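With one protein chain withheld, the remaining protein chains of the complex are depicted in position.
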Amino acid sequence: MSSTNTEVGYNSKIEGGVVVTKLDAALNWIRSHSVWPMPMGLACCAIEFMSASCSRFDISRFGMEVTRFSPRQADCMIVAGTVTYKMAEAVRRIYDQMAEPKWVVAMGACASSGGMFRSYSTLQGVDRIIPVDVYISGCPTRPEALFDGLMALQEMIAKEPALRLLKRERPVKPLYFS
Amino acid sequence: MAKEIEISCADNAARSAQAEEELLNCEKMQLTMGPSHPATHGVLRLQLEVDGEIVTKCTPVVGYLHRGDDKLAENMTYNQFVPFTDRLDYLAPICNNVAYALTVEKLAGLEVPARCAALRVLTCELSRISSHLLGLGVYAMDTGALTVFLTTYTERERIYTLFEELTGQRLTNSYTRIGGVTHDVPAGWLDRVEKACDSILKGVDEMEGLLSRNKIFLDRTKDIAVITKEMALQYGLTGVNLRCAGIESDIRKSRPYSGYEQYDFDIPVGSVGDCYDRYLLKTEEIRQSVRIVRQVCKTLPDGPIFAEDAKNICLPPKNRVLSGMEDLIQNFMITTHGPQIPAGEAYFEAENPKGALGFFIHSKGGGKPYRLHVRGPSFVSLSTLPVLIPGCFITDIPAILGSLDFVQGECDR
Partner (left out) sequence: MLSEKDLELQKHLLEAYPYVTERPGSADHASVDVPADKALEFARALRDVEGFAAIQECCGCDWGVDASPRFSAIWHLYNYDKHLYVRMNVYAPDNAKPEVPSMCPIWAGANWHEREAYDLVGVRFAGHPDLRRIMMWDAYPYHPLRKDFPLAGVEVPFPDADTVAQTGVKVMPAPQNGGPFVSGCGHTLRTSEPFGRDQEWRENNRKG
């Protein structure tokens, strides 16, 4: 938050708590602290995502507890598990249904690179079909690592040019309305 | 004139009746559930034909998590495949490890030491508890009781902590090797297991208090999706899904492996075969598993955790590898060429939380299996859905899926 006029920014006697800041910073501050993740639970990592959202690890401490299973209401897709070629189509469609701005976290080795399943049926990394923002290692990812990744995502969101992102053209054609 | 009107009236009535019937017939709607749906617990897709709220036809589509485990197994040594078995039923990885190791050992005619067998039983039962805790929690969540999930998951985390101490991993433990287990118990671990058992029993009581006589839960599970004896046999159902139909069969009792015959436990059997029965059975199984765990903790024998005599199958202990020439060579040979298993065929089923997990291995000798096939109990459970679901309401489907307790990793492999 930056302000050149301290009178306006900090003297609450004059304006009653006005803060002057850049629009970008304000938008990003809001966005990065209200991420609604959607777990794309595919395999083992989804179980660790459950751990992360339960009492002991408690994902809500980081402002991400509103887990939505509907892509329309979520803005961060957490791909947790092995993506096969058969499933890839569904993953892509669900990504397309999410509203902008949206981010993707590849949770675990399988989603990041195919992991240990180097076989005929496994997509070698979900980044082949959707743009991934954060890769998290682990097989499966520990909840702490997931939080680390999600906090990295928050930092990333905070640095993004927010307005340009708002105007960003959707990189793909919407499947369901064509 | 009057007659004509009468006729046309009758005509009209017939026509409208026909139109109504057509309307009724064409009112069936196609509904796709999944492959990404929170109630399908993974990537299962159900192609439903619904008439209003009633499902008239159900076609499950599986294979969304087919990762080619059978083919991978043919291309790697026996020990290398152990981590892949973790990811079959990823709610209870150690049970899979044990089933796989026992199959290969059977093929090799290898007996593991008593301590190793007891450790396998101990960890297997802990896995069973953790799997049932999650299964029941999710089941309750699907039928509208979120609190239960948080309760059972808290207990599950205790088992995670124990496993992490023992094997170094929370979820995918890879605890067994061919002919043994990887780690011996750390100091004081058994006491902590006992303590965890106390708290798990408390957690189960709490869960029962929340669910067993809960009106909503009863309404949603009683007399839903009844599995009959004939059907269970025809489809080859195993585990809880078989026992809820009133067939008393548990591989731990009928074909005991890994020393299960030494422990005292009961097999709960259902009487109705509906979703509620399956819930009750799982709850009781947790209690029985706790019983087994306590017995193992008391009677854990001393001795090696590896069948050290089998020089061409078992890895030598790590501390000897770095000091002895012979052990170093043995370690090198087994790591690079794999455990040398004789030619032959073996099929072995172990009683897993989801049912009987079977491995069929055909070996032509050497360090790799020629053909390995996994029989996933979830695969079998899901194959009954076209019979179980028609006639139910759409709202029953989460309860049915939750009670069948399947895992896609094991179904699709």
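Quick notes on this structure:
Letters are used for the chains, namely A and B, taken in the order the chains are written, and counting of residues starts over at 1 for each.
Keep this in mind: a contact is a pair of C-beta atoms (placed from the backbone, for glycine too) under 8 Å apart; a residue touches a chain by one contact, two chains touch by 3 or more.
Note that the structure is a prediction, hence the values are computed from the model and not measured.
The shown chains contacted by the absent chain are A, B, with contact judged over the whole complex. Between the chain not shown and the residues A:Gln97, A:Ser119 or A:Ser137, the one that touches is A:Ser119. Screening B:Pro38, B:Gly144 or B:Gly236 for touch with the missing chain picks out B:Gly236.
The chain not shown here touches subunit B at positions 62-63, 66, 68, 70-72, 74-76, 80, 106-107, 109, 231, 233-238, 247, 249, 254-255, 343-349, 356, 358, 360, 362, 371, 373, 375, 379-380, 382-383, 387, 412-413. Residues 85-86, 88-89, 92, 112-114, 116, 118-125, 127-133, 165, 168, 171-173, 175 of subunit A touch the missing chain (whole complex, contact as defined above).
Simple rule for what comes next: only the chains that are shown with their structure count from here on.
With each centre defined as the average position of its C-alpha atoms, the distance from subunit A to subunit B rounds to 31 Å.
Contact residues on subunit B toward subunit A in their complex (touch as defined above): 35-38, 42-43, 63-68, 71-72, 83-84, 86-87, 90-91, 134, 149-150, 153-154, 157, 160, 170-172, 408-409. By the touch criterion given at the top, residues 40-44, 46-48, 50-51, 54-56, 69, 81-82, 84, 86-87, 90-91, 94, 116-117, 119-122, 139-140, 142 of subunit A touch subunit B in their complex.
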